[in-house]
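Would you mind keeping the following structure in view while I ask a few things?
For this view, one protein chain was removed and the others were kept in their places.
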Amino acid sequence: MTRMANLDWKTYEQRVAKGDATILLPIGAIEQHGPHMSMNPDVLIPEGISDGVANELANVLIAPPISYGYKSQVKSGGGNFFPGTTCVNGKTLIDTVKDVLVAFARHGNRRFVLVNGHYENSMFIVEGIDLALEHLRHENIDARVMLLSYWDYVDKETIATVFPDGFTGWDVEHGGVLETSLMLHLHPQLVDMEKVVDHPAASFPPYDVFPSDPSWVPSSGTLSSASKATAHHGKLLFDVCVDGIAKSIGSHFKD
Amino acid sequence: MTRMANLDWKTYEQRVAKGDATILLPIGAIEQHGPHMSMNPDVLIPEGISDGVANELANVLIAPPISYGYKSQVKSGGGNFFPGTTCVNGKTLIDTVKDVLVAFARHGNRRFVLVNGHYENSMFIVEGIDLALEHLRHENIDARVMLLSYWDYVDKETIATVFPDGFTGWDVEHGGVLETSLMLHLHPQLVDMEKVVDHPAASFPPYDVFPSDPSWVPSSGTLSSASKATAHHGKLLFDVCVDGIAKSIGSHFKD
Amino acid sequence: MTRMANLDWKTYEQRVAKGDATILLPIGAIEQHGPHMSMNPDVLIPEGISDGVANELANVLIAPPISYGYKSQVKSGGGNFFPGTTCVNGKTLIDTVKDVLVAFARHGNRRFVLVNGHYENSMFIVEGIDLALEHLRHENIDARVMLLSYWDYVDKETIATVFPDGFTGWDVEHGGVLETSLMLHLHPQLVDMEKVVDHPAASFPPYDVFPSDPSWVPSSGTLSSASKATAHHGKLLFDVCVDGIAKSIGSHFKD
Amino acid sequence: MTRMANLDWKTYEQRVAKGDATILLPIGAIEQHGPHMSMNPDVLIPEGISDGVANELANVLIAPPISYGYKSQVKSGGGNFFPGTTCVNGKTLIDTVKDVLVAFARHGNRRFVLVNGHYENSMFIVEGIDLALEHLRHENIDARVMLLSYWDYVDKETIATVFPDGFTGWDVEHGGVLETSLMLHLHPQLVDMEKVVDHPAASFPPYDVFPSDPSWVPSSGTLSSASKATAHHGKLLFDVCVDGIAKSIGSHFKD
Amino acid sequence: MTRMANLDWKTYEQRVAKGDATILLPIGAIEQHGPHMSMNPDVLIPEGISDGVANELANVLIAPPISYGYKSQVKSGGGNFFPGTTCVNGKTLIDTVKDVLVAFARHGNRRFVLVNGHYENSMFIVEGIDLALEHLRHENIDARVMLLSYWDYVDKETIATVFPDGFTGWDVEHGGVLETSLMLHLHPQLVDMEKVVDHPAASFPPYDVFPSDPSWVPSSGTLSSASKATAHHGKLLFDVCVDGIAKSIGSHFKD
Partner (left out) sequence: MTRMANLDWKTYEQRVAKGDATILLPIGAIEQHGPHMSMNPDVLIPEGISDGVANELANVLIAPPISYGYKSQVKSGGGNFFPGTTCVNGKTLIDTVKDVLVAFARHGNRRFVLVNGHYENSMFIVEGIDLALEHLRHENIDARVMLLSYWDYVDKETIATVFPDGFTGWDVEHGGVLETSLMLHLHPQLVDMEKVVDHPAASFPPYDVFPSDPSWVPSSGTLSSASKATAHHGKLLFDVCVDGIAKSIGSHFKD
């Protein structure tokens, strides 16, 4: 059993007693991902990948995910104006990451991996980590934290396989082949391929505007088409992420 | 389908378009609940009860729970020093509640029910609601929020049935018959009745001390014994809560 | 002399030099308490009780009260919409409690008793204490804090005497027999028994609503009738609180 | 009756109903003022002067003082390192001032006078006012606030009388003739003239240093000698402040 | 004259009176950029480019830059542990951006372009903009903001010219050919090409670690070699950025 919240506290206490358990914390968002998919892939994919990693490594515990993430941006998530996209302020995410890390460290944990599933979260997570480590140093606790976004583990070979017609970049993969394939693999009941809207990948000017301009975004909310997503590709993507992340963790926390 | 995050955004948009959907937001905590039970009953019970309510009422949507709650206190949750109890600062919970309510209101929602499963959360939720409504008024949005803790719906008759030997109060029901029975009903795989530690209900002086004194708390972490918990009682408790909450909602939001 | 602010600093310095002085900090609110009573009982009662405690114990110092408390709630204080009820945000109360504790600790004090007179304050005081102790630990200072609400010291015997017709709970004692009797004992000039509005104790549904619904609250602002309040009962209540609190302090700080 | 917290809410409601009541809010500090005087003159003097003003003007209400002020500075208050000096962070004072003003404005009040008794508070009060008015504008409320420090009302003639040997400036009047005379007039029991330490007025370099250097400050904690303070001078000072402030209020709020 | 702070206020008032002036706000960082260059290119380059843009467009005003930016990250700026890298917390940058935008909007300005020169700033600027616009909406002010990072305007043709041996991505361009060439064009006296350390472009694993691992970063602090930087390439880069940004502004604010 690797979901920490499903453990009773006595079992948990044993698992973390030596300080060599690795806590995986998935961080996502509630955000529209097109008319063909649920609004939680940014939570469920990093949680699913964390499950996979926990199967490969010893003494990994997965913390309950932080479900509400930073505000969706037009060029990476379609924008914060879509019904259903439900996001929090930057300071709120910073504080949540900080507090949760500090709490886990006080249990004796020293090894953390934050598995991000929502691009817009990244820098606020960085700040939450930095403030947590600063706080912990004031308590004479030295913890080590890895931060990763799972898509950074998809290698060129997998890209070539999954995007045979050419890859337009992670930014416009919002609700596209990557996320849809992973959801088909992990949670097929939350995807309805018949509702996929086929459209060319969105392209954007080199700047952002605020307030956001909805006309920049395909009306589907996706930034590229998911029509070629398959569960098979989802499995490929899942495996390459799980393997890569497991290797990174094994390597970084080897001592 | 009533879990909002499992909907695609187009479906969600239709469900909330008229502003008469009711958003149920479960708020819990990750907190030890004795050696016989997982650490997430404060999340899973309000979420399970919300599911029950959604089955009884039209157009209810359940938001992803806020899983990390306010710091466990000795006299209601055993205290914040147990391994596994993983809590956030008061300001963080206030901000999270505020931001999530504001985000949902911007989708057009005007009816909210916050279903609390962790006693210590209550006043920070109150403040989050107050700041959210103040913020929304500045945007000329009038929303209405109900806040409830599910155990307040357990009536005297049910108490008499579930606690035949006498009821010692909700405060010491931490990890006791109430929560354990509900978990046996909702998530039996997360309870191991063989690990229940039988002990008299904890009793406390009329004050609190900080730093907490662990010797005040039974070493099991529970404040009363769960040994008489049953799934049958869990079903009774579940039903009385679901029915009562559904009636409250129907009555308060009837216009 | 036990009101610390009335001392000159040289005298104060001597009193706290050994670190064994006990600092009592009354925390209240400015809140309507019915048409028959001033709006400061939540400040004056804990301050008066603190005076009583200081008469019973050696080396107790009473700090100036924190007069502005957390927002009045319908079911415990009538609600925050009454003219005269003048409350602050949760974060403000948290910060005030934190800063004042840290300042007193830097004078060398290690023993604190926070005497709360306003139900709604409790959890924000808890958080202020927790943050203060965390901050002080970063300065290698270990302080100990007791937190109490004076009414928790009223025992069953006194309740039976003071409420001969039955006790409906502390929640609805807002502006009722408890507070009015204590004010008649401590500050009779601030009570006008002729203005008491007699009405049955308020009863509430098991949930709260926001914005508050004024129709839930008796138009007097009191939640139960003060018509049977007497200075004699006030003296009884005062004595039982003072004695109990003095015993708790003596016991907790005996080493 | 002019102390608002001593009123019952119905009486208060009548007093503020037309929006033409003037709320006086004394803001002070708990700060050492030499071995001859209590630590609350910065609270008691503005409160006493407010009482005087309320006697001269119609429909003035005095709010409970904000007792804990900003950190004492070496060159105006001796410094924050003296035992007994008990101060809060700048943000805490800002928030307190803001919240209290907003709460009073929601009762219908539009006229405020903040009577400062502690030099170091000034700019944090300014910010609290600015944030309060900004917040109130978002609620379509226009309030008007006067801010004053009472010593700014002492005119040249009074200075010549009270300081016959020459006046060295308000900065070094900490615990000196001004404050001691006013306390002898208002609260003689809190002054012990036999304990006055006679020393030349402190003089300081044109810069400040942090951490503070205690050797800059007379060991008495006073910055000038109070030996020539008298209750008679206190009455003169009191009268000139009360009259001046009353005239300012009458003039500023005449429409 | 286009540097707004160099104008007198009467001239400024005329320039912004119609609300059609465009305010350019450069945002940078003080951060090491290798042994061959000063620590302010992230400030000076966006300021220099802003000057260029102001020469091409009518009624552009350049605000004083925000010089202190968000904490340098290993994979984009070498990391926050280098002597000289002087950065602020995320919340501080968010608040600064928010306050400055609100202040300029209150002068009547409605058109803003934030010219970012430090990669790590981006998301905190986004949040500052979002909070500013939310605040301004509460004051019934609708402003429009463009956000850009100048390097996003370097097109493929220019890349091919400036990086004839292949382009390894903007991330590792820290202190490399891009920034060094631009500084050679704009501020040659702040570059000493003799001190350039030639090394292969840094490559990093797909994750980040905290605390940072200095061994990941070339000891020079640069992430790629600046040895092929020239003032001529700097001019090319400058021109393509200025032209592109001017066109974007002209297009976005044409109405």
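So that you can tell them apart, the chains are marked A, B, C, D and E in the order they are listed, and the count of residues begins at 1 in each.
In this section, a contact is a pair of C-beta atoms (placed from the backbone, for glycine too) under 8 Å apart; a residue touches a chain by one contact, two chains touch by 3 or more.
Worth saying up front: this structure is predicted, and the values here are computed from it rather than measured.
Shown chains touched by the hidden chain across the complete assembly: A, C, D, E. Checked against the hidden chain, the listed residues D:M37, D:I94 or D:A229 yield one contact partner: D:I94. Here one chain is not drawn; of D:E127, D:D192 or D:D239, the residue touching it is D:E127.
For the options E:T2, E:S67 or E:S227, the residue in contact with the chain missing from this view is E:S67. Although one chain is not shown, part of chain C still touches it, namely residues 138-139.
Although one chain is not displayed, chain D still touches it through residues 70-71, 73, 80, 89-91, 94, 120, 122-124, 126-127, 129-131, 133, 144-148, 152-153, 205-211, 244, 248, 252. Residue positions on chain E in contact with the hidden chain: 4-10, 12-13, 16, 30, 32-40, 43, 63-68, 82-89, 91-92, 95-96, 99-100, 103-104, 107-108, 190, 192, 195, 221, in rising order.
Simple rule for what comes next: only the chains that are shown with their structure count from here on.
Distance from the chain B centre to the chain D centre is 47 Å, each centre being the mean of its Cα atoms. Distance from the chain C centre to the chain E centre is 54 Å, each centre being the mean of its Cα atoms.
Chain C and chain D have centres, each the mean of its CA atoms, that are 26 Å apart.
Multi-chain contact residues of chain B, defined as those touching 2 or more other chains: 89, 91, 138. Pairs of chains meeting the touch criterion are A-B, A-C, A-E, B-C, B-D, B-E, C-D, D-E.
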